[in-house]
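Complex shown without one protein chain; remaining protein chains in place.
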Amino acid sequence: MGLRWHHFALWGLFAVTLFVLPEFVSRGTLRTLIFANFLAIFAISWDTLSGRTGYISFGHPFLIGIGAYTTAILTKRFDVAMEISIPIAVIATMVGGLIVLLPALRIKGSYFALVTLAMMELIYQLVQVIRPDLTGGTRGMSGLPTLTRGAVNGYYMSVSLMLAIALTTWLVMRTRLGTALSAIGMNEEAVSGSGLSVTKLKMAAFLFSAFIAGLGGAVYIHYLGSIAPRALFDINFVFTIIVAALIGGAGTTVGPIAGAFFLTFLLEYLRPYLPGAERYMVYSGLALILYMAQPKGMWELFFQGIAKFDRLGRRE
Amino acid sequence: MSAKLEIRNLVKRFGGLVATNDVSFTVEPGQSIGLIGPNGAGKTTIFSQIMGEHQQSSGDILIDENEISRLSTPQRILAGVSRTYQVPRPFSDMSVAENIRVGLTPDSIWQMITRGPNPDRELELAESVGLAEEQLARLPSELSMGDLRKLEMARTLATAPRMMLLDEVFAGLTVNEIAVISKLVQSMRDDGMTFLIVSHDLKALEPLVDEAIAINQGQLIAEGSYSDVMADKAVRASYLGAE
Partner (left out) sequence: MLQVLIQGLLLSGLYALIAVGFTLIFSVGRVLNLAYGAYLLIGGYTYFYFSQQLGLPKFAGVALAGIIGCALGILKFQLIVRPLKGNHVAIEISTLILAVFLQSVVIFVFGDSSKILLPIIPGVERVAGAAIPFSNLFAAIASWVILISLWLFVRSTHMGRAMQAVSMDAKGAAISGVDATKINMFTWALSGTLGAIAGVFFASYTQLYPGMWVAPLIIAVAVVIVGGIGSIIGTLIVAHIVGFLEILTSAYIAPELRGVFTMLLIIVILVWRPSGLFGREEL
């Protein structure tokens, strides 16, 4: 896999930094960091599907929602323990990932994006209408069991989950599976022309993405202790996930993490100056400008710099 | 180890247009055949039907006596046939080595994860088509047209084909590059590879083929030795555009 000692050193440094952080920052910042961790998880999930294979999902909350609702319903209505309900939720989300896969076998580009958007809208309407006694209808559910108490514990849980998912994704994407998935995003016909079954590869990407989304979604609502359909199946939520992945750098693992932290803290640091809705104006305006400037993300800019430096060095 | 290709009564309709009209021919193991015809004659359409990128309307395609029409493209590649494209379409954001790596990747998710790439084999393939070691780290956008065609050959060879379909391999190349690719095809012929080659550059094509097949408007109009086919009246007329 071409692993070098400096890879481990950088991951180690990153992990240690994140783990000692609670000693130095306030409770408020810690809560912001928790949200950034979950956003990073969702952005990684989006990226393994859309950033790599080029199948842009505009309905990722569809997957996250399946995971979140499954565990919420199981724990709240059927008193199932979280140790059991969360794995079930992850499996249910992976089945949901296969549902998203079906259109991707036939349609591409804008059409796929649209179908995923329609799926999100569909599940949003369904949870409100079908069996509101189970789903809580428009209001959602509260009083769900929580995994942790307090900001510090919540932080450690979210950071461990995020790091585990990030490291796993990073390792998997460094293998030839990662190469093949990126190849689909560049030229699908040539991948099958190279003797690889595109259907099988897409299935791997969708299942992997759904696994992360389901796990992240299930743990997230057991951190919050509540679930609200309007916040979950919201176009703003889609926007935040996609922008986090894109601003950081799609098709990389560190990119979505960087993007998620950047966006969360941007929003947080704007709060003292712009307390109201104008914060979101600045936020989305800035996202638009950044994206227009470099659609491949900040990470790409950074890599381009490194590559240039590297090449200069080699020529000497 | 070379493959045999047999095409029987192949027909492909696109709406009202008949792109392939009852074409039959056989390429014996180790044989090299030139497929010629004017623009729009339906040469590339035949290639895409052999590879399963388009499904034929009727007729049979056999590799080593086995019907492959129901197989997917990757399964046909596994059966031993691979093609190159008129316009090389490399994976644009990947290095030359990674491009070849995709061709070398086994079609099993588990093996993709557990088995690492094989840099020696990548280098060997690159060198076999005449790419230099220092080019392995380059991006396709930094390569010349000739090198792109070599890369395409290397990626196709990586799938271990026993028969290759070459589509306009000489288009856009300099005289020197034509000579290099030509030599490469010659040496693969010596190793027993079966070829079906489409080219507009008839001069470059001639030394590479044992026999030729001419098609026009989806129909086979002549087959036989290269010189016989070129002397055929219908073939000459089709190239001039007259009836």
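Just so it is clear, A and B label the chains in written order, and each chain counts residues from 1 on its own.
In the analysis below, contacts are C-beta pairs under 8 Å (C-beta built on N, C-alpha and C of every residue); 3 or more make two chains touch, one makes a residue touch a chain.
Here the structure is a predicted model, which is why all the values come from computation and not from measurement.
Partners of the chain left out, restricted to shown chains and counted across the full complex, are A.
Only one of A:I107, A:L134, A:A228 or A:L270 touches the absent chain when the whole complex is considered: A:I107.
In the complete assembly, the contact with the undisplayed chain comes from A:M119, out of A:L49, A:A72, A:M119 or A:A151. In the complete complex, the hidden chain is touched by one of A:G54, A:G67 or A:P229, namely A:G54. Of the listed residues A:M141, A:I227 or A:I242, the one in contact with the hidden chain in the full complex is A:I242.
Annotation for subunit A: contacts to the undisplayed chain at residues 54, 56, 58, 102-103, 106-111, 113-115, 117-119, 121-122, 125-126, 128-129, 234-236, 238-239, 242-243, 246, 276-278, 280-281, 283-285, 287-288, 291-292, 295.
As a working rule, only the chains that are shown with their structure count from here on.
Remark: subunit A and subunit B have CA centroids separated by 41 Å (rounded to whole angstrom). Those residues of subunit B that touch subunit A in the shared complex are 51, 53, 72-74, 77-78, 82-83, 85, 89-94, 98, 101-103, 105, 107, 109, 112-117, 155-156, 158-159. Contacts from subunit A toward subunit B in the complex involve residues 1-2, 172, 175-177, 179-180, 182-183, 186-187, 189-198, 200-201, 204.
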